[in-house]
Every structure is written in structure tokens, then in C-alpha cells.
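See structure below.
Not every chain is included here, but those present sit where they belong.
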Amino acid sequence: MVNVGIIGLGYWGPNLLRNLYTNSRCGRIVMCDSDPARAERMRSRYPDLYCTPDCGEVFGDDGLDAVVVATGVSSHYPLARRALEAGKHVFVEKPFAASVVEAEELVELGRRLKLVTMVGHTFMFSPPVIKTKEIIDSGELGEIYFITASRVNLGLHQKDVSVIWDLAPHDFSMLFYWLGEEPSSVSAFGHAYVLEGIPDVAFINLAFPSGSTGNVQVAWLAPSKLRRTVIVGSSKMLVYDDTEPIEKVKIYDKGVEVIEPETFGEYQLTYRTGDILSPKLSTDEPLAAEMEEFLASIEEGRKPRSSGEEGLSVVRALEMAERSLRNTTF
Amino acid sequence: MVNVGIIGLGYWGPNLLRNLYTNSRCGRIVMCDSDPARAERMRSRYPDLYCTPDCGEVFGDDGLDAVVVATGVSSHYPLARRALEAGKHVFVEKPFAASVVEAEELVELGRRLKLVTMVGHTFMFSPPVIKTKEIIDSGELGEIYFITASRVNLGLHQKDVSVIWDLAPHDFSMLFYWLGEEPSSVSAFGHAYVLEGIPDVAFINLAFPSGSTGNVQVAWLAPSKLRRTVIVGSSKMLVYDDTEPIEKVKIYDKGVEVIEPETFGEYQLTYRTGDILSPKLSTDEPLAAEMEEFLASIEEGRKPRSSGEEGLSVVRALEMAERSLRNTTF
Amino acid sequence: MVNVGIIGLGYWGPNLLRNLYTNSRCGRIVMCDSDPARAERMRSRYPDLYCTPDCGEVFGDDGLDAVVVATGVSSHYPLARRALEAGKHVFVEKPFAASVVEAEELVELGRRLKLVTMVGHTFMFSPPVIKTKEIIDSGELGEIYFITASRVNLGLHQKDVSVIWDLAPHDFSMLFYWLGEEPSSVSAFGHAYVLEGIPDVAFINLAFPSGSTGNVQVAWLAPSKLRRTVIVGSSKMLVYDDTEPIEKVKIYDKGVEVIEPETFGEYQLTYRTGDILSPKLSTDEPLAAEMEEFLASIEEGRKPRSSGEEGLSVVRALEMAERSLRNTTF
């Protein structure tokens, strides 16, 4: 059993809490938020759990084995560092930290103290993403040529970070997980339409050591979500559309050679060359799997999926993209 | 009535020919191809039309008012130039020419000789593209923030030009038509996976004087076509998916503010904020409309839609993209 | 505040309980289930609620104003009757009762004792169904010609009742709600494929006094859900597909006259005649709205949507369909 302190009960923290609460590996839970309203809401939902406004109490509680940090990105580093220095395993929401320097220090600290560091890249625990990883690793797609990802979101969620820091962590964590590598170069192009100085649209190019390339589109401004990832390999293509209810993942087989169509109508009507398979996906809850992985990696003394190293890779790519964006945006 | 010579009876020429043949503005037609097999095939299909292997015969035929050039891109410039110099209006397949220098010279020549120059950007005559233009011009979408376009094609069609010269003319012509401007800067990133030196994947960024940005993905390597264009404006979003049979164009209205979802499930399920409208499209044949526009612009002595100027804009952007691609591709 | 006893904590009861628990109109809740395992599960989820294995305790508790019955259909009548006779408002899961005689008696009893009777036809509280009702009532579809409904479900859920009693209550309650009438005649045709004597597929025809007709397909045997309702009116058509994530409801406008297509290809490609609109739907939770309606109708002393009368109409149609099925099934 792992005893856990959770800091930050705002938007995402309660979701993590709910999944810790029902996980049988989880023992005692201490909740922490300096905002009285949030604390009160959670106290009434979990009357059996203790809640403190002071995170120092969490770090000083010798009975706690681990800390979950679900606050804003700027406090990830100081809180995670204090947790590690207090000898506690740490789970930090994505993005891992506000800079590569911070993220590197946390990884290094965890490694030195032999403590688990894990980052909340939830999509790495989502059934379509896991299935896609299995398919890629099986070699079914062949050599991976390129991956494109669209993440066009509703409304405007952030006022202090660019759309890259807000949305690209999702796609970066998926791409790096699938390819098993981080990019050798990242460049970005975008624009700030609504708030000056806060880019709300960005197109990001990635080159990977293996030769694969990527193009990630992130934007906030749409009235309807678009979330489509296309992976083109030398043998097959895989499309993962997270807005599809029934067929989130489709694998397109290559068929025989295409014959040149003779009319514009035929040209328009020749859509594909082989079978299309949509594999059955598990219905596991990603957040439950994520919390399970955190607790299991502590109990088993092993590195978790979505470890601090993966979190660092994502932060490194975010920093490269952001720097490029600042240079090329007009 | 316009008398027309058509040069090039390979892949696309017969489609143009068929639409000329049934157009009531079209008078006498002379066919021309140096390949005996192609010539023979068209002769048997149109026993009433004269066919010559020698294009000089077309240029020298004083009864012909116009010439349609449907050959490979490398011969566009010399053939179109001879046609114009022979005093004939000219229609050239896309892309207009193999370089900006060539395209500029053709436009200049047409202007000086008061002859129509037109380029076969067929999508500019396709009902969903025209409807999208109307919607943008009506102001319904508001200020256009950004446009993304995916054109992922089956198989490998070309051995001598990059995927940019093969596929981007379609998207460039649509984007410039919709926005009514050509880009101030174009950059591209891509890779050659199958044939060394022939990029088969490219991601192209475009910045327009008005402030709009664009991201165009073109690739050859897929087992199924993807053709989706997303236009995000300050008021509404439009999605044009050419592989959709019934709802090719959809307009997404902006609704009220989004409330932050409280669970991962809710987060996943909140897809959109307003109504979605899919307007009825005309069922006109794009190629018929294109040939009609060519013949009508000659008879009415006016500039056609998709004129030489538009063709030049596309070639200019292709050249910028190709140059950028050569610099950044690894 | 309404104090509520809830009997039956099996499959559906806990969902109702959860929504009662968080409804501010709901006061004290008493839980009841004779199965110790179920009782224990709910006790640990709601440690503050009292749970009894004896439903007599619920009926005898003078502090309780209302009873929710979420047991199997065979016990609906005896439990609801005892609740009413004990002076308590009653909410009964669908179908209301096992026969018309039973349902009539419950309606009559509620009317005489001036107590609310309500039936859990949840779809009548689901946003797409409510939006469809609004659209029909607005006259936008014109005169309603016919409605078809497909409800093809996974696996085999029931061993004691036919697919009609299991699935048709959903569609019947929607159709009668939309049309504001119950059918004058109902006939059914079906077959028992898996368990002898338990029909698992049925096709039901309905004729309504207004002249509208209906065709409802219900089946258990499919590996994927199908749920599509088509409403064809004299002016427009509405399609409601509950498996669609983003566009559950679509309204198809009638356009101009169709021109006879000239080729088989054209024939296949002419899909529609007018605009298609998918209205934005509320994201309200149907079960929360249902429990709110039950409690509000008690507090406001009024008839609820989905009252005993509606429940009776559904049971009447079920009985007619079942009788017809028994006669025609081979």
C-alpha cells in the first residue's frame, strides 16, 4: 500500500484523486489546496480524508510515500523538488516543468535518490494510443515515414502560455512514445490572433533520428474539436481520430497498384487500395491506468511508463518549438 | 463559336476534350499528339475530328482561335508561347509552367497581345470550393485566422518532380482563390522516402499579407486518400472534406462559452459549441465549368477565373516552397 | 425537500441513487435491497445512508414522501401499489408494469390518491430526444409521415422477456412523446434464434390516429450497436443517430426538384436535395433531469413528463406487439 499526498485540487486534481481513492494499492490519502473553496468541496466529497491548506504538512508527513502534484506548471518544479528532497516519489501533471533546466534537475534528483518520477501524460494510458503503439511495434505498418497530428480545440483556455505549451504536450508525448525516440530537430510557425503575444495557432515540424518526420497542428480557436493523427508507414497507414466514437483507430492496408483513372469522376471515386481494419479497443479508463502505473512502479521499484525522462523529452521539444515560434511568428 | 486545337491526349487531355466536344460554344476541334497509340484511341472515339501528330499544324491553322495544352509541365511554356505568338488564346494545364520566369513571360505575352491565358486549376471550378469561396466572401466566417489542408494521395505518381509540384498546386490555387491574395512567405519541410532526391512528403507553411496563415500537408505514400481543408475564422469554422459523399462542406457555428468539464469522460465528450450546417452543393461537373469559362472568357473578351495571373501566383509559391524544402530537408 | 426510499440496487438503481444523492431537492434517502452483496456495495459507497433488506420498512417509514422502484418488471406492480397505498409518490423503472391491467390500476390509484406516478423512460429526458420534440412541435418538419427506429443491441440481456419488452419501451416512449399520441394499431413479426420461446428479433409496425406510421426494429444479437431513428415529414426529414458523437441529430431540408440522373454513376452520386443542419444539443445528463423532474413534480404538485399515463401507453403498445408477435412468429 502506498500512502499519497495530493497537492492541487483545482481542475485536474480531483480526477486523479478519484482514481487514487478507488485504487486498492493506495493507502492513506492527504489532500492539500490553499484555496478554501476547493478544499471544502473535496472535504465534503471525501469526508474520510484529511485536507490541509499547507503543502509543508504534506512534505513533513513521514507516513506519506508519494506526492501527486496537480498545480499550475510554474509550481511543478519547486513542489516536485521539495517532495523528492523529502524522500517521496513524485507524480507531476503535464507539462513536467516550465523549462528543460528544471525538468533535467528533477530527473537527476529522482535518479540519485532512487525515487520514482512520473509525468501525467494521460494519453499514453489511453486505449487507442496503446493499441497504436502495439501495432507500430509489431512492424505491421512497416518503416514509419511520417506522422501528422491535428489538435484543434474549443475556445481559449490559457492566458499565460502559448498554445504550444498547452496542447502540444499531448501530441509530443504520443509521438515520442510511438516512435520510441525524441526529435533531433523541432521548428514551429504560428500566430497570435486573439491575445497579443500569446500564440493561439502553431504548426510544428519534427525530424526524428530514425528518419521519420512529423507535423503537429495545435490551435485553440475552433468551435468544434478536431483530433486526428495519421501515421503513414511503408506497409500500411493508421488513422487515429479521437472524436470518433466507434472506430477511433483504423488501419489501412496497401493493396495492388492503382490504375490511372480516366475521368474526373473516376478520379474522385478511387479512394483506397486495400482493406480497412478497425481493431477493438479496451475500455479502460486512462486515468485509472495512470494512477495504477504510478502506484505499481513504486511498489515494484521500477521505472513507470511516462517517467520523468519522457516528461523531460516533451519539455525539451516544447522549448525548441516555442523558441522557433518566437523567431518565425510575424 | 470558338475553334480549338488541343495538344496532348494522354492522361488529362481526353477529359478536357470530352468537355470541349459537348460545349455549344466550341466549334471546330483539332486534336494533336505525337504518340500514335493515343492519337489512334482518340480518333476512334471522335471519328469526326481531325488529329495531327505535328503541333506546328495547330499553330499554323489560322481557323483556330485557341489552344489547349495538356502535356507534361516541361513543355507548357514552349507550347503556350508558340500558341500566343500565333495569336491564339491559350489554356494550360496546371502547374502553369516550370518556373516563375516562364510563367511571368506567358502572362506578360498574353497581356500584351490581348489574348486570354488560363490555367487548369480545376478545383477552382468544383462546387464545394466555389461554395466555400461564397461563404468566406459573405463574411460569415469572420476574419480568416488560419487554413490547414491535407492532401495525402495513393501510390506514387511522379518520378521527375517533388510531391510539392505534383499536389500543392491544388491546395495553393484553392487557398489563394479563397483568400483573394497570394502568400508573402512560404516555407516547407519534407523528406524523400521512396526515391532519393524526389521528396514524397512535405509540410508547407504560408503567411499571407492579411495576417492569415496556412499549413498544407502533401504526400504520396498512403493507401487511402485524405483530403481535408479546415478554415478557422473569428466567427465560424468551415471544414471541406473531399472524400465525404454527402456533406463535403460543413460550417461550425460558435456557440456560448465552454464550461470546463469536470471529469476526463466529460472532457472527451464535449465536442462542439454550436450548430453545424452542411449547405447543399451544386452538382456541376468542374471540368465542364472550366471549359465553359475558357470559351466564354474568349467570346466575352474578359479575364477568366483561374487566369494566367492565378497560375503565376501558384508557380511563385511552388518555387518558394521547393527552394525551402531543398534547404531544410535532411 | 423530498425524502425518498429507493428499492432495488442492482443494475439501474445505483444510477438513480447517484442522481438523487446529488439533487438539492432530495432530503433523506433510505436504500433497500434484499441481496446482501448489493446492499453492502451501496453502503460502502454511501456510508451516510441507511440501507434495509426489508421493503416493508420503506413503506412503513412515515418520513418518506416518495419511493423509487428499480427492480425487475415482475415486481413493479406489487411494490408500486404498496407505495401508493402507503401514501407515497412513486417512480417506477421502465416498463411500468407487466400488463395493461396492472399499469391501469397504478395510474388509477395515483390519480385517486393524488400522488405522482412516474415511469423511468430516460430517453424522454435525453437532449437529442428533447430537441427532436421541439423541432417537431415547431412544425419545421411539416406533417409527420413516418418514423423508423432501429435498436440493435449487443449480446443477449434478458432470459425471461422477449426483445420487445426489453428494448421497445425506449422507442415507443420516444415515438409517443414526439407524436403526442399513442398508436391505434400495433403489429409485430419476429423470431427466437438463440433461446426457444424468447424472441430476440422483432419488427413492429405502428399506425397512429393522426395518420403517421412507424416501423421499429429491435434485436439483441449484434456485435455492434445500431440506434437510428428517421422521421420523414412533408417538409423536412430528421435523423437521430445515438451512436454519433458529434452530430446526433440532423435535419435534412428539402430542396428543388431532382433531375433524373442520366448515368448509373450520377444516379449513385445524387444524395440529397437541400441543406443539412445539425443543431447544438445541451449536455445535460438525462438521469439527473429525470430525477429532477420526479422531485420537482412532487414539490410543485403537478404531473411529470413521463407520467404513469405515458408508462401505460407504452405497456399497452408492448402488449399489442407481443400478442401479434406470438401469433405471427413461426
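Order of writing sets the labels: A, B and C. Residues in every chain begin at 1.
Throughout what follows, contacts are C-beta pairs under 8 Å (C-beta built on N, C-alpha and C of every residue); 3 or more make two chains touch, one makes a residue touch a chain.
Bear in mind the structure is a predicted one, so any value in this text is a computation, not a measurement.
*Asks:* One sequence, 3 chains in place: how many copies belong to the entire complex?
*Replies:* Copies present in the complete complex number 4.
The working rule: only the chains that are shown with their structure count from here on.
*Asks:* By mean C-alpha coordinates, which chain is most distant from chain C?
*Replies:* Relative to chain C, the chain whose C-alpha centre sits farthest away is B.
*Asks:* Taking all residue numbers at the chain A to chain B contact, is the shared part over half or under half, that is, same or different?
*Replies:* Both copies, chain A as well as chain B, present the same residues to each other, with over half of the numbers appearing on both sides.
*Asks:* Quick one: chain B and chain C, Cα centre-to-centre, how many Å?
*Replies:* Taking the average C-alpha coordinate of chain B and of chain C, the gap between them is 52 Å.
*Asks:* From the C-alpha centre of chain A to that of chain B, how far is it in Å?
*Replies:* Whole-Å distance between the two chain centres: 38.
*Asks:* What are the residues of chain B that contact at least two other chains?
*Replies:* 253, 255, 270-274, 276
*Asks:* What does chain B use to touch chain C in their complex?
*Replies:* Residues of chain B touching chain C: 245-247, 253, 255, 266, 269-280, 283.
*Asks:* Considering only the defined contacts, which chain B positions touch chain A in the complex?
*Replies:* Of all residues in chain B, those touching chain A are 11, 14-15, 18, 122, 143, 145-146, 148, 150, 152, 154-155, 185, 187, 189-191, 193, 201, 203, 205, 207, 211, 213, 215, 217, 219, 221-226, 230, 232, 234, 236-237, 239, 242-243, 252-255, 257-258, 260, 262-264, 268, 270-274, 276, 285-287, 330.
*Asks:* Within the complex, which stretch of chain A touches chain C?
*Replies:* 224, 243-246, 265, 269
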